[in-house]
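To start, I am sharing the structure in question, which I have written as structure tokens.
Partial complex: the chains shown occupy the same locations as in the complete assembly.
We just call them A and B in the order they show up, numbering each chain from 1.
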Amino acid sequence: MLLSSIASALECEFNSTDIEITGMNALKDATSSEVSFVAASKYKNDIQNTKAAAVIVPAALVEYVPSSCVALVVEHSYWSMAILSKYFAPLIEDDSLAEATIGEGSKVSPKAEIANGATIGKNCTIMAHVYIGAEAVVGDNTIIYPNVTVYRDCVIGSDCVIHANSCIGSDGFGFATDAKGEHKKIYQNGNVLIEDDVEIGSNTSIDRAVFGTTLIKKGVRIDNLVQIGHNCILGEYSVIVAQAGLAGSTTMGRNVVMGGQSATSGHLEIAAFTTMAARSGVTKSIKQSGLTFAGFPLMEHKQWLKLQAKIARLLKS
Amino acid sequence: MLLSSIASALECEFNSTDIEITGMNALKDATSSEVSFVAASKYKNDIQNTKAAAVIVPAALVEYVPSSCVALVVEHSYWSMAILSKYFAPLIEDDSLAEATIGEGSKVSPKAEIANGATIGKNCTIMAHVYIGAEAVVGDNTIIYPNVTVYRDCVIGSDCVIHANSCIGSDGFGFATDAKGEHKKIYQNGNVLIEDDVEIGSNTSIDRAVFGTTLIKKGVRIDNLVQIGHNCILGEYSVIVAQAGLAGSTTMGRNVVMGGQSATSGHLEIAAFTTMAARSGVTKSIKQSGLTFAGFPLMEHKQWLKLQAKIARLLKS
């Protein structure tokens, strides 16, 4: 899409050299052919350092836009970003893509649906009522149980197991809201990448990234009914127990353990080898690795035990 | 079903004029061709004002039944109601209904199943392994991702998106229990109505009403793995974050926000523009609009912060 067309779609002025824009991305990750956006002054450092071709920006923040980057000045930059996201959304399915390729030795149920453009590796088992979307890729020896949905562009490694009725790549929960309280969808044009040797339980949801990738690294074990928000990164061999939930954009180191019904809020960093007991609620980043936490608000597990003892005494007094 | 046949099914006396009964409903909502029921004396005002043709009632409450209404006197009215509910349950599928109609421009996967009697609007995308039940209606431009189940009689508006593996219209969790602890199903003969411009995440369950309608109003956004109990009403543009749960019959105003893993108990009223933080547990109605709450038991968010500070001090003492 031409940058001039983007300016036109967002109803903002445009006096710069025109170039072809290939997509949207976060300020930090955008390349010189991508458009980014900024909504709040706390990101002014990120604006100054962005490599984006252009940035959607409110007038108050124009001064931070570097000279290498076109400022697309709008009133409500988050809302305008939502408008633009639709233009970069690919077709849900695309009949013009080549028929899916299925590797040698793979058993694909005639009652599965493999969309055009998908690629299945060798010796896979793809069971009945599975859906594999356009340009999705599945590695070798992977087992996908019935009624699993894999959305377009998602990538699943080799030696993985995905249990029944789970969903890989549904849209992240993203929308802009205007002053009247009405919402506009932010199209989630990223994907999910699941590395090798990952096992995922039944009825679990892993959302695709808004831009870029929701990443589940090698050896991770995810139980049933787990929610993984868009743009999360789970470190190698992490273990997420049933009914736990991660809001968006949290990054975890390797071998993190989240107990049943625990949760993390968005945009956190969790150090490697952190253990969160069942029902933990994590609202701040955890910098030191190897510790065990519990409670909501979160505290070290030994503190939590001490607190429970105090509460028990309070109750008796 | 004739009122005399109902009396006979419930093994109770019947000396009134016979009429045709079209269904069952709550005391407040029942019309003059419907049967209702009452189980507890706290509803005696509702009995006195009901327009129902007949009411299933224990002997102790007969005195409150208005003269316009036939009293069907039974020992255990809730159990008898459960017995009767089965008689009004429609067929799950009905081959005698006309083949489904599909609007112009809609793309329905050959691997979807659209039951007889269903209606799909224009320019919809109905993907593989979707099920649309008998007499269900889908508006225009709506996208239903793979493995979604829409039960019979449910209505989905235009410009909606329903993500994979969600379920619209499963039975509400309703049964009567006798003195021995055994249960009898209360057939859930209502439906779900989703208005226009609603987006629903993956692996979410929205239960059909026992009578009447579970209602999701215009512009609502529901995330993944959310539970909406029977007969809830969600106000316009409300936002329900992942793994939140609503028990039955709660009514919310517009732009209510429920954080992740939050919950409401049954039969509450939540004022418009209420925000509930993640993990909130709401057990009482919220009358004043525009406030922010947290915690379980629920308190205003600023109180909750104060409580956490006190608990932190308690822990240090």
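We take it that a contact is a pair of C-beta atoms (placed from the backbone, for glycine too) under 8 Å apart; a residue touches a chain by one contact, two chains touch by 3 or more.
Just so it is clear, the model here is predicted, and its values are computed rather than measured.
Since every chain shares one sequence and 2 appear in place, tell me the total number of copies in the complex.
3
Just so it is clear, only the chains that are shown with their structure count from here on.
Determine the centre-to-centre distance between chain A and chain B, using the mean Cα coordinates as centres, and give it in whole Å.
31
What part of chain B is in contact with chain A in the complex they form?
Touching chain A from chain B are residues 109, 111, 125, 127-129, 143, 145-147, 161, 163-165, 199, 201-203, 219, 221, 223-225, 237, 239, 241-243, 254-255, 260-261, 273, 278-279, 308, 311, 314-315.
Please give the residue numbers of chain A that touch chain B in the complex, ascending.
Residue positions touching the partner: 92-93, 111, 113, 129, 131, 147-149, 151, 165-167, 170-171, 173, 175, 177, 181-183, 185, 203-205, 207, 225, 227, 229, 243, 245, 247, 261, 263, 265, 281, 296-297, 299, 303, 306-307, 310, 314.
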